[in-house]
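Okay, so here's the structure we're looking at.
Removed: one protein chain of the complex. Kept in place: all other protein chains.
Up next, subunit A:
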Amino acid sequence: MRRVNRLWSAGVSAATLIMLVPACTTGNSGSSGGGGGSGNTSNGGATVVRTTFTSDPKSFDPAKGDNNNDYMSARVLYDTLVRRDDGGKLIPGIAESWNATATTVDLRIKSGVTCSDGSPLTATDVAASLTYFAAPETKAPAAKQVFGTGTMTATGDNTASTVHIELDHPWADMMFGLAMPQTGIVCAAGIKDPAALAAGKTPGTGPFTLESSRRGAGYTFSRRTDYSWGPIFARMPEGRPPSALTASVVTNESTQANQLQTGALDHIALTGPDMDRFGSDWASSTLPGPNQFVVFNERPGHPGADPRVRQAIAAMIDRTAYNNASTRGKGELLTSITDKTSPCVLRQEYAGAGMDKAAARQILAGKKIRVLGVNVLSGGAGTAYLQAVLKEAGADVELRNVGFATWATEFIGNAGQWDLGVMVNINLSATLTTPGSFMHGDDPPKGRNIGGTQNPEYSQNFLDALGTTDTAEHCAKWEAAQNALITRFDTVPLATVPEKSIYGKRISAVTPGGYSDPTLLWLKG
(Lines give C-alpha, C1' and ligand atoms only; values in the text may rest on other atoms or scores of the structure.)
Protein backbone atom coordinates (compact mmCIF):
# COMPACT_ATOMS: atom_id res chain seq x y z
CA MET A 1 0.00 0.00 0.00
CA ARG A 2 2.75 2.40 0.98
CA ARG A 3 4.55 1.74 -2.31
CA VAL A 4 1.49 2.66 -4.37
CA ASN A 5 1.02 5.79 -2.31
CA ARG A 6 4.63 6.75 -2.93
CA LEU A 7 4.15 6.20 -6.64
CA TRP A 8 1.11 8.41 -6.69
CA SER A 9 2.95 11.07 -4.74
CA ALA A 10 5.82 10.86 -7.18
CA GLY A 11 3.38 11.11 -10.08
CA VAL A 12 1.70 14.17 -8.68
CA SER A 13 5.08 15.77 -7.98
CA ALA A 14 6.26 15.04 -11.51
CA ALA A 15 3.09 16.52 -12.97
CA THR A 16 3.53 19.63 -10.86
CA LEU A 17 7.13 19.87 -11.99
CA ILE A 18 6.08 19.50 -15.59
CA MET A 19 3.70 22.41 -15.13
CA LEU A 20 6.23 24.56 -13.37
CA VAL A 21 9.39 24.00 -15.36
CA PRO A 22 8.12 25.43 -18.66
CA ALA A 23 6.52 28.29 -16.81
CA CYS A 24 9.92 29.10 -15.41
CA THR A 25 11.66 28.79 -18.73
CA THR A 26 9.57 30.18 -21.53
CA GLY A 27 7.53 32.54 -19.50
CA ASN A 28 10.64 34.48 -18.75
CA SER A 29 12.66 35.99 -21.49
CA GLY A 30 15.40 36.96 -19.12
CA SER A 31 17.41 39.96 -20.03
CA SER A 32 16.13 39.98 -23.55
CA GLY A 33 12.63 40.94 -22.57
CA GLY A 34 9.51 39.81 -24.29
CA GLY A 35 9.26 41.09 -27.77
CA GLY A 36 6.76 40.40 -30.39
CA GLY A 37 3.56 40.95 -28.56
CA SER A 38 0.84 39.59 -30.77
CA GLY A 39 -2.30 40.75 -29.20
CA ASN A 40 -1.67 44.10 -27.57
CA THR A 41 -1.72 47.40 -29.31
CA SER A 42 -0.32 49.29 -26.43
CA ASN A 43 3.03 49.05 -24.80
CA GLY A 44 3.04 50.73 -21.45
CA GLY A 45 0.48 53.19 -22.74
CA ALA A 46 2.35 53.78 -26.00
CA THR A 47 0.81 53.00 -29.35
CA VAL A 48 2.28 50.09 -31.20
CA VAL A 49 2.30 48.93 -34.80
CA ARG A 50 2.63 45.16 -35.14
CA THR A 51 4.30 43.58 -38.14
CA THR A 52 6.19 40.33 -38.79
CA PHE A 53 9.59 38.91 -39.56
CA THR A 54 9.50 35.63 -41.47
CA SER A 55 12.53 34.51 -39.47
CA ASP A 56 14.91 36.03 -36.99
CA PRO A 57 17.17 38.71 -38.39
CA LYS A 58 20.57 37.18 -39.02
CA SER A 59 22.23 40.13 -37.37
CA PHE A 60 21.41 43.67 -36.30
CA ASP A 61 24.61 44.78 -37.98
CA PRO A 62 23.17 46.31 -41.17
CA ALA A 63 26.30 45.42 -43.13
CA LYS A 64 25.65 41.71 -42.55
CA GLY A 65 22.14 41.82 -43.98
CA ASP A 66 21.28 39.36 -46.71
CA ASN A 67 17.55 38.73 -46.35
CA ASN A 68 14.38 40.71 -46.01
CA ASN A 69 14.23 40.44 -42.22
CA ASP A 70 17.74 41.86 -41.98
CA TYR A 71 16.81 44.71 -44.29
CA MET A 72 13.69 45.51 -42.26
CA SER A 73 15.57 45.64 -38.97
CA ALA A 74 18.32 47.73 -40.60
CA ARG A 75 15.76 50.25 -41.82
CA VAL A 76 14.30 50.50 -38.33
CA LEU A 77 17.61 50.96 -36.50
CA TYR A 78 19.85 52.75 -39.00
CA ASP A 79 19.33 55.51 -41.52
CA THR A 80 21.13 55.54 -44.84
CA LEU A 81 22.78 58.51 -46.48
CA VAL A 82 20.13 58.70 -49.19
CA ARG A 83 16.80 57.01 -49.90
CA ARG A 84 15.04 55.89 -53.05
CA ASP A 85 11.71 57.42 -53.87
CA ASP A 86 9.20 56.59 -56.57
CA GLY A 87 10.66 56.41 -60.05
CA GLY A 88 14.10 55.61 -58.66
CA LYS A 89 14.66 59.21 -57.58
CA LEU A 90 17.18 59.65 -54.79
CA ILE A 91 16.18 61.85 -51.86
CA PRO A 92 18.12 62.98 -48.78
CA GLY A 93 18.57 60.64 -45.86
CA ILE A 94 21.38 61.45 -43.43
CA ALA A 95 23.03 63.35 -46.30
CA GLU A 96 21.28 66.56 -47.27
CA SER A 97 23.04 66.91 -50.63
CA TRP A 98 25.59 65.12 -52.79
CA ASN A 99 27.58 65.31 -55.95
CA ALA A 100 28.49 62.05 -57.67
CA THR A 101 30.64 60.90 -60.56
CA ALA A 102 31.40 57.29 -61.55
CA THR A 103 34.38 57.23 -59.19
CA THR A 104 33.67 59.87 -56.51
CA VAL A 105 30.85 61.03 -54.30
CA ASP A 106 30.84 64.10 -52.06
CA LEU A 107 28.07 64.26 -49.51
CA ARG A 108 27.07 66.91 -47.00
CA ILE A 109 25.73 65.51 -43.72
CA LYS A 110 22.56 67.00 -42.21
CA SER A 111 23.06 68.91 -38.99
CA GLY A 112 21.45 67.63 -35.82
CA VAL A 113 21.75 63.93 -36.61
CA THR A 114 22.50 61.99 -33.45
CA CYS A 115 23.10 58.46 -32.40
CA SER A 116 20.50 56.97 -30.10
CA ASP A 117 22.79 57.53 -27.09
CA GLY A 118 22.55 61.25 -27.79
CA SER A 119 26.04 61.70 -29.23
CA PRO A 120 26.21 63.77 -32.43
CA LEU A 121 26.92 61.90 -35.67
CA THR A 122 29.98 63.42 -37.33
CA ALA A 123 31.28 63.22 -40.88
CA THR A 124 34.19 61.07 -39.71
CA ASP A 125 31.68 58.70 -38.07
CA VAL A 126 29.94 58.37 -41.43
CA ALA A 127 33.24 57.76 -43.24
CA ALA A 128 34.19 55.16 -40.62
CA SER A 129 30.84 53.41 -41.06
CA LEU A 130 31.29 53.22 -44.84
CA THR A 131 34.88 51.99 -44.43
CA TYR A 132 33.66 49.30 -42.03
CA PHE A 133 30.97 48.26 -44.53
CA ALA A 134 33.44 47.97 -47.40
CA ALA A 135 36.20 46.20 -45.46
CA PRO A 136 36.64 42.56 -46.59
CA GLU A 137 36.83 41.37 -42.98
CA THR A 138 33.32 42.71 -42.37
CA LYS A 139 32.08 40.21 -44.97
CA ALA A 140 29.22 42.49 -45.98
CA PRO A 141 27.35 40.54 -48.68
CA ALA A 142 26.37 43.73 -50.53
CA ALA A 143 29.73 45.50 -50.41
CA LYS A 144 30.51 44.85 -54.07
CA GLN A 145 27.01 45.85 -55.12
CA VAL A 146 27.52 49.23 -53.52
CA PHE A 147 31.13 50.04 -54.32
CA GLY A 148 31.89 47.73 -57.24
CA THR A 149 34.89 45.52 -57.65
CA GLY A 150 37.59 48.03 -56.74
CA THR A 151 38.75 49.68 -53.56
CA MET A 152 36.79 52.37 -51.75
CA THR A 153 38.25 55.16 -49.63
CA ALA A 154 36.02 57.34 -47.46
CA THR A 155 37.14 60.44 -45.57
CA GLY A 156 35.16 62.80 -43.40
CA ASP A 157 35.57 66.51 -42.67
CA ASN A 158 33.83 67.36 -39.43
CA THR A 159 34.25 71.09 -39.88
CA ALA A 160 32.49 71.13 -43.23
CA SER A 161 30.26 68.15 -42.36
CA THR A 162 31.22 66.51 -45.63
CA VAL A 163 32.19 63.00 -46.60
CA HIS A 164 34.28 62.20 -49.66
CA ILE A 165 34.15 58.73 -51.22
CA GLU A 166 36.59 57.66 -53.88
CA LEU A 167 36.68 54.47 -55.93
CA ASP A 168 39.60 53.14 -57.94
CA HIS A 169 37.17 51.61 -60.48
CA PRO A 170 34.15 53.39 -61.93
CA TRP A 171 30.84 52.33 -60.40
CA ALA A 172 28.01 54.60 -61.46
CA ASP A 173 25.50 52.79 -59.25
CA MET A 174 27.23 53.86 -56.04
CA MET A 175 24.55 56.36 -55.04
CA PHE A 176 21.83 53.74 -55.47
CA GLY A 177 23.94 51.42 -53.37
CA LEU A 178 24.10 54.05 -50.64
CA ALA A 179 20.32 53.88 -50.44
CA MET A 180 20.36 50.16 -49.63
CA PRO A 181 19.54 49.33 -46.01
CA GLN A 182 22.79 47.40 -45.65
CA THR A 183 24.66 50.71 -45.83
CA GLY A 184 22.83 52.08 -42.80
CA ILE A 185 25.18 54.38 -40.93
CA VAL A 186 26.56 52.79 -37.79
CA CYS A 187 27.77 54.90 -34.88
CA ALA A 188 31.32 54.72 -33.58
CA ALA A 189 30.38 52.49 -30.65
CA GLY A 190 29.09 49.85 -33.04
CA ILE A 191 32.25 49.82 -35.11
CA LYS A 192 34.32 49.44 -31.96
CA ASP A 193 32.24 46.50 -30.77
CA PRO A 194 30.94 44.44 -33.71
CA ALA A 195 29.52 41.73 -31.40
CA ALA A 196 27.36 44.27 -29.60
CA LEU A 197 26.46 45.79 -32.95
CA ALA A 198 25.28 42.39 -34.21
CA ALA A 199 23.18 41.99 -31.07
CA GLY A 200 21.54 45.37 -31.55
CA LYS A 201 23.05 46.70 -28.34
CA THR A 202 24.90 49.70 -29.75
CA PRO A 203 23.36 53.06 -30.60
CA GLY A 204 21.97 53.57 -34.07
CA THR A 205 21.03 56.43 -36.36
CA GLY A 206 17.54 55.30 -37.30
CA PRO A 207 14.11 56.17 -35.95
CA PHE A 208 13.88 53.24 -33.52
CA THR A 209 15.99 51.46 -30.93
CA LEU A 210 15.80 47.80 -30.06
CA GLU A 211 13.97 47.59 -26.77
CA SER A 212 13.67 43.84 -26.36
CA SER A 213 14.13 40.68 -28.35
CA ARG A 214 13.22 37.06 -27.99
CA ARG A 215 14.72 35.01 -30.78
CA GLY A 216 12.16 32.95 -32.58
CA ALA A 217 9.32 34.88 -30.98
CA GLY A 218 9.58 38.58 -31.67
CA TYR A 219 11.21 41.95 -31.32
CA THR A 220 10.12 45.30 -29.93
CA PHE A 221 11.52 48.58 -31.20
CA SER A 222 10.88 51.92 -29.49
CA ARG A 223 10.70 55.12 -31.47
CA ARG A 224 13.26 57.75 -30.60
CA THR A 225 11.72 60.97 -29.40
CA ASP A 226 14.66 63.00 -30.76
CA TYR A 227 14.43 61.62 -34.31
CA SER A 228 13.85 64.46 -36.75
CA TRP A 229 16.06 63.86 -39.82
CA GLY A 230 14.05 61.18 -41.54
CA PRO A 231 13.55 61.17 -45.30
CA ILE A 232 10.63 63.05 -46.79
CA PHE A 233 9.20 60.98 -49.62
CA ALA A 234 6.90 62.35 -52.30
CA ARG A 235 4.13 60.34 -50.66
CA MET A 236 4.11 60.02 -46.88
CA PRO A 237 1.74 57.98 -44.70
CA GLU A 238 -1.17 59.78 -43.08
CA GLY A 239 -1.39 60.13 -39.33
CA ARG A 240 1.56 59.69 -37.02
CA PRO A 241 4.41 57.25 -36.55
CA PRO A 242 3.92 54.72 -33.74
CA SER A 243 5.82 55.01 -30.50
CA ALA A 244 6.78 51.36 -30.79
CA LEU A 245 7.00 48.72 -33.46
CA THR A 246 6.81 45.00 -32.79
CA ALA A 247 7.82 42.30 -35.22
CA SER A 248 6.62 38.80 -34.41
CA VAL A 249 8.50 35.95 -36.04
CA VAL A 250 5.93 34.13 -38.17
CA THR A 251 7.22 31.88 -40.91
CA ASN A 252 3.96 30.48 -42.18
CA GLU A 253 2.04 32.83 -44.49
CA SER A 254 -1.32 31.29 -43.56
CA THR A 255 -0.56 32.01 -39.93
CA GLN A 256 0.33 35.61 -40.78
CA ALA A 257 -2.97 35.94 -42.62
CA ASN A 258 -4.87 34.43 -39.67
CA GLN A 259 -3.25 36.89 -37.31
CA LEU A 260 -4.06 39.88 -39.50
CA GLN A 261 -7.65 38.71 -39.88
CA THR A 262 -8.09 38.34 -36.14
CA GLY A 263 -6.50 41.72 -35.40
CA ALA A 264 -3.35 40.31 -33.82
CA LEU A 265 -1.16 42.01 -36.46
CA ASP A 266 -1.30 45.30 -38.34
CA HIS A 267 0.81 44.45 -41.37
CA ILE A 268 1.85 41.33 -43.24
CA ALA A 269 3.57 40.67 -46.56
CA LEU A 270 2.49 37.64 -48.58
CA THR A 271 3.71 36.02 -51.78
CA GLY A 272 1.55 32.89 -51.79
CA PRO A 273 -2.14 32.06 -52.25
CA ASP A 274 -3.12 33.47 -48.85
CA MET A 275 -3.04 36.92 -50.43
CA ASP A 276 -6.33 36.00 -52.11
CA ARG A 277 -8.02 35.98 -48.70
CA PHE A 278 -7.74 39.76 -48.59
CA GLY A 279 -10.07 41.56 -50.96
CA SER A 280 -10.52 45.19 -51.80
CA ASP A 281 -11.80 45.97 -48.31
CA TRP A 282 -8.24 45.59 -47.08
CA ALA A 283 -5.67 48.29 -47.81
CA SER A 284 -2.72 46.79 -49.61
CA SER A 285 0.26 47.47 -51.86
CA THR A 286 1.59 45.05 -54.42
CA LEU A 287 5.35 45.23 -54.71
CA PRO A 288 7.35 43.73 -57.56
CA GLY A 289 9.43 41.28 -55.50
CA PRO A 290 12.06 39.00 -57.05
CA ASN A 291 12.51 38.95 -60.82
CA GLN A 292 12.55 35.78 -62.90
CA PHE A 293 14.38 35.37 -66.19
CA VAL A 294 15.71 32.43 -68.17
CA VAL A 295 19.43 31.73 -68.13
CA PHE A 296 20.94 29.33 -70.68
CA ASN A 297 24.08 27.36 -70.08
CA GLU A 298 25.97 28.56 -73.14
CA ARG A 299 29.17 26.66 -72.50
CA PRO A 300 30.41 24.27 -75.20
CA GLY A 301 28.61 20.95 -75.18
CA HIS A 302 25.35 22.38 -73.88
CA PRO A 303 22.34 22.91 -76.18
CA GLY A 304 22.31 26.58 -75.18
CA ALA A 305 25.67 27.09 -76.89
CA ASP A 306 23.69 27.20 -80.15
CA PRO A 307 21.83 30.53 -80.54
CA ARG A 308 19.21 28.77 -82.70
CA VAL A 309 18.37 26.44 -79.84
CA ARG A 310 18.08 29.38 -77.45
CA GLN A 311 15.81 31.14 -79.94
CA ALA A 312 13.68 28.01 -80.34
CA ILE A 313 13.31 27.62 -76.59
CA ALA A 314 12.37 31.30 -76.32
CA ALA A 315 9.78 30.73 -79.04
CA MET A 316 8.17 27.85 -77.16
CA ILE A 317 7.77 29.81 -73.92
CA ASP A 318 4.43 31.52 -73.45
CA ARG A 319 5.39 34.01 -70.77
CA THR A 320 1.81 34.53 -69.65
CA ALA A 321 1.40 30.79 -69.14
CA TYR A 322 4.68 30.73 -67.24
CA ASN A 323 3.45 33.59 -65.06
CA ASN A 324 0.20 31.73 -64.39
CA ALA A 325 2.14 28.65 -63.32
CA SER A 326 4.74 30.32 -61.16
CA THR A 327 2.76 33.17 -59.57
CA ARG A 328 -0.87 32.23 -60.29
CA GLY A 329 -0.84 35.12 -62.75
CA LYS A 330 -0.10 37.66 -60.03
CA GLY A 331 3.33 38.58 -61.36
CA GLU A 332 4.09 41.34 -63.80
CA LEU A 333 5.65 40.31 -67.11
CA LEU A 334 9.18 41.66 -67.37
CA THR A 335 10.61 43.58 -70.27
CA SER A 336 14.17 42.78 -69.26
CA ILE A 337 16.19 41.19 -66.45
CA THR A 338 14.62 43.36 -63.76
CA ASP A 339 11.33 45.12 -63.15
CA LYS A 340 10.27 48.62 -64.03
CA THR A 341 11.19 50.13 -60.66
CA SER A 342 14.81 50.08 -61.80
CA PRO A 343 16.08 53.07 -63.77
CA CYS A 344 16.97 52.51 -67.41
CA VAL A 345 15.06 49.24 -67.71
CA LEU A 346 13.56 48.67 -71.17
CA ARG A 347 10.11 50.20 -71.44
CA GLN A 348 9.03 48.44 -74.60
CA GLU A 349 7.37 45.05 -74.19
CA TYR A 350 9.39 41.93 -74.89
CA ALA A 351 9.08 41.30 -78.62
CA GLY A 352 9.32 37.54 -78.50
CA ALA A 353 11.70 35.17 -80.23
CA GLY A 354 10.83 35.97 -83.82
CA MET A 355 10.41 32.30 -84.65
CA ASP A 356 7.21 30.29 -85.04
CA LYS A 357 6.60 27.21 -82.96
CA ALA A 358 6.75 24.84 -85.91
CA ALA A 359 10.30 25.95 -86.65
CA ALA A 360 11.15 25.76 -82.96
CA ARG A 361 9.90 22.17 -82.78
CA GLN A 362 12.13 21.20 -85.67
CA ILE A 363 15.18 22.58 -83.89
CA LEU A 364 14.34 21.16 -80.47
CA ALA A 365 13.21 17.68 -81.55
CA GLY A 366 15.38 15.09 -79.81
CA LYS A 367 17.51 17.66 -77.97
CA LYS A 368 18.45 16.63 -74.45
CA ILE A 369 17.70 19.58 -72.14
CA ARG A 370 18.24 19.54 -68.38
CA VAL A 371 16.10 22.13 -66.61
CA LEU A 372 17.10 23.19 -63.11
CA GLY A 373 14.58 25.00 -60.92
CA VAL A 374 14.08 25.99 -57.31
CA ASN A 375 11.16 24.49 -55.44
CA VAL A 376 10.62 27.36 -53.01
CA LEU A 377 8.69 29.24 -55.67
CA SER A 378 5.24 27.65 -56.12
CA GLY A 379 6.83 24.26 -55.70
CA GLY A 380 8.68 24.69 -58.98
CA ALA A 381 5.50 25.03 -61.05
CA GLY A 382 7.14 27.51 -63.43
CA THR A 383 9.96 25.19 -64.40
CA ALA A 384 7.46 22.34 -64.63
CA TYR A 385 5.70 24.45 -67.25
CA LEU A 386 8.99 24.90 -69.12
CA GLN A 387 9.49 21.14 -69.04
CA ALA A 388 6.01 20.61 -70.48
CA VAL A 389 6.40 23.01 -73.42
CA LEU A 390 9.86 21.74 -74.30
CA LYS A 391 8.62 18.16 -74.18
CA GLU A 392 5.75 19.17 -76.40
CA ALA A 393 8.37 20.52 -78.80
CA GLY A 394 9.94 17.08 -78.93
CA ALA A 395 12.89 17.70 -76.64
CA ASP A 396 14.07 15.10 -74.18
CA VAL A 397 13.66 17.13 -70.98
CA GLU A 398 14.93 16.31 -67.52
CA LEU A 399 13.59 18.57 -64.79
CA ARG A 400 15.05 18.94 -61.33
CA ASN A 401 13.36 21.29 -58.89
CA VAL A 402 15.67 21.51 -55.90
CA GLY A 403 15.86 23.30 -52.59
CA PHE A 404 17.30 26.76 -52.31
CA ALA A 405 20.74 25.73 -51.13
CA THR A 406 21.18 23.16 -53.89
CA TRP A 407 19.87 25.60 -56.47
CA ALA A 408 22.26 28.32 -55.30
CA THR A 409 25.15 25.89 -55.48
CA GLU A 410 24.38 24.13 -58.73
CA PHE A 411 22.85 27.02 -60.67
CA ILE A 412 24.32 30.27 -59.39
CA GLY A 413 27.59 28.54 -58.57
CA ASN A 414 27.42 26.50 -61.81
CA ALA A 415 28.42 23.40 -59.85
CA GLY A 416 25.71 21.17 -61.29
CA GLN A 417 24.58 19.64 -64.55
CA TRP A 418 22.03 21.94 -66.13
CA ASP A 419 21.22 23.45 -69.51
CA LEU A 420 18.44 25.85 -68.68
CA GLY A 421 17.48 27.54 -65.46
CA VAL A 422 15.33 30.35 -64.16
CA MET A 423 17.08 33.05 -62.20
CA VAL A 424 15.02 34.34 -59.26
CA ASN A 425 16.78 37.55 -58.32
CA ILE A 426 16.00 39.78 -55.36
CA ASN A 427 17.23 43.10 -56.68
CA LEU A 428 17.35 45.26 -53.58
CA SER A 429 19.62 47.84 -55.19
CA ALA A 430 16.97 48.19 -57.92
CA THR A 431 19.68 48.60 -60.51
CA LEU A 432 20.31 46.70 -63.70
CA THR A 433 23.82 46.00 -62.47
CA THR A 434 22.74 43.43 -59.89
CA PRO A 435 21.04 40.98 -62.29
CA GLY A 436 23.25 42.11 -65.17
CA SER A 437 26.41 40.98 -63.45
CA PHE A 438 25.18 37.38 -63.70
CA MET A 439 25.49 37.57 -67.50
CA HIS A 440 29.00 38.93 -67.76
CA GLY A 441 32.61 38.20 -66.82
CA ASP A 442 34.27 35.04 -65.58
CA ASP A 443 32.52 31.78 -64.84
CA PRO A 444 31.95 30.74 -61.22
CA PRO A 445 33.78 30.24 -58.96
CA LYS A 446 36.09 32.97 -60.27
CA GLY A 447 33.27 35.19 -61.49
CA ARG A 448 29.47 35.40 -61.44
CA ASN A 449 28.66 34.56 -65.07
CA ILE A 450 26.12 31.80 -64.37
CA GLY A 451 25.58 30.61 -67.92
CA GLY A 452 29.00 31.39 -69.34
CA THR A 453 27.38 34.07 -71.48
CA GLN A 454 29.83 35.55 -73.98
CA ASN A 455 28.12 38.59 -75.46
CA PRO A 456 30.76 41.24 -76.24
CA GLU A 457 28.20 43.88 -77.15
CA TYR A 458 26.42 43.38 -73.84
CA SER A 459 29.64 43.35 -71.81
CA GLN A 460 30.95 46.52 -73.41
CA ASN A 461 27.73 48.42 -72.83
CA PHE A 462 27.52 47.03 -69.27
CA LEU A 463 30.97 48.41 -68.47
CA ASP A 464 30.27 51.68 -70.28
CA ALA A 465 27.06 52.15 -68.30
CA LEU A 466 28.97 51.75 -65.04
CA GLY A 467 31.44 54.35 -66.22
CA THR A 468 29.06 57.26 -66.44
CA THR A 469 26.65 59.00 -64.10
CA ASP A 470 25.19 61.08 -66.88
CA THR A 471 21.62 59.79 -66.78
CA ALA A 472 20.96 59.92 -70.51
CA GLU A 473 24.23 58.26 -71.42
CA HIS A 474 23.94 55.74 -68.59
CA CYS A 475 20.48 54.68 -69.75
CA ALA A 476 21.48 54.64 -73.41
CA LYS A 477 24.26 52.20 -72.59
CA TRP A 478 21.96 50.06 -70.51
CA GLU A 479 19.35 50.05 -73.25
CA ALA A 480 21.92 48.81 -75.71
CA ALA A 481 23.14 46.20 -73.25
CA GLN A 482 19.64 44.84 -72.57
CA ASN A 483 18.80 44.70 -76.23
CA ALA A 484 22.04 42.83 -76.87
CA LEU A 485 21.02 40.20 -74.33
CA ILE A 486 17.52 39.78 -75.66
CA THR A 487 18.26 39.79 -79.38
CA ARG A 488 20.98 37.22 -78.91
CA PHE A 489 18.58 35.10 -76.82
CA ASP A 490 20.91 35.03 -73.84
CA THR A 491 17.83 35.43 -71.70
CA VAL A 492 14.06 35.36 -71.82
CA PRO A 493 12.46 37.87 -69.44
CA LEU A 494 9.71 36.15 -67.46
CA ALA A 495 7.83 37.72 -64.54
CA THR A 496 8.08 39.24 -61.11
CA VAL A 497 7.14 37.31 -57.99
CA PRO A 498 4.88 39.90 -56.43
CA GLU A 499 4.68 40.54 -52.74
CA LYS A 500 1.46 41.90 -51.36
CA SER A 501 1.72 44.07 -48.30
CA ILE A 502 -1.61 44.09 -46.48
CA TYR A 503 -2.48 46.56 -43.74
CA GLY A 504 -4.83 46.47 -40.78
CA LYS A 505 -7.62 49.02 -40.48
CA ARG A 506 -5.69 51.49 -38.32
CA ILE A 507 -2.56 51.59 -40.47
CA SER A 508 -1.53 54.06 -43.13
CA ALA A 509 1.48 53.08 -45.22
CA VAL A 510 3.41 53.97 -48.36
CA THR A 511 5.98 51.95 -50.30
CA PRO A 512 8.27 54.43 -52.04
CA GLY A 513 10.31 52.97 -54.85
CA GLY A 514 8.32 49.75 -54.68
CA TYR A 515 9.80 48.55 -51.41
CA SER A 516 8.21 47.88 -48.07
CA ASP A 517 9.64 49.90 -45.20
CA PRO A 518 8.47 49.22 -41.63
CA THR A 519 9.29 52.79 -40.60
CA LEU A 520 6.56 53.95 -42.97
CA LEU A 521 3.82 51.98 -41.19
CA TRP A 522 2.01 54.77 -39.39
CA LEU A 523 -1.13 55.02 -37.33
CA LYS A 524 -4.10 56.75 -38.88
CA GLY A 525 -5.58 59.76 -37.18
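The rule is short, and it goes like this: a residue touches a chain if its C-beta (ideal position, glycine included) is under 8 Å from a C-beta of that chain, and two chains touch if they have at least 3 such contacts; residues count from 1.
One rule holds for everything that comes next: contacts and distances are computed from a predicted model.
When the listed names "Xanthine dehydrogenase family protein subunit M", "Peptide ABC transporter permease", "ABC-type multidrug transport system ATPase subunit" or "UDP-glucose 4-epimerase" are checked against UniProt, the chain not shown comes out as "Peptide ABC transporter permease". If you put the hidden chain back, the residue from A:103, A:222, A:243 or A:259 that touches it is A:259. When the whole complex is considered, the residue among A:73, A:183, A:248 or A:453 that touches the unshown chain is A:248.
When the whole complex is considered, the residue among A:145, A:183 or A:455 that touches the unshown chain is A:145. Residue A:409 is the one among A:114, A:409, A:460 or A:487 that touches the chain missing from this view. Hidden from this view is one chain, which touches subunit A at 1, 3-4, 7, 15, 18-19, 21-23, 25-27, 34, 36-40, 55-56, 58-59, 66, 136, 139, 141-145, 149, 198, 214-218, 248-252, 254-255, 258-259, 261-262, 264, 402-406, 408-410, 412-413, 415, 425-426, 434, 442, 444-448.
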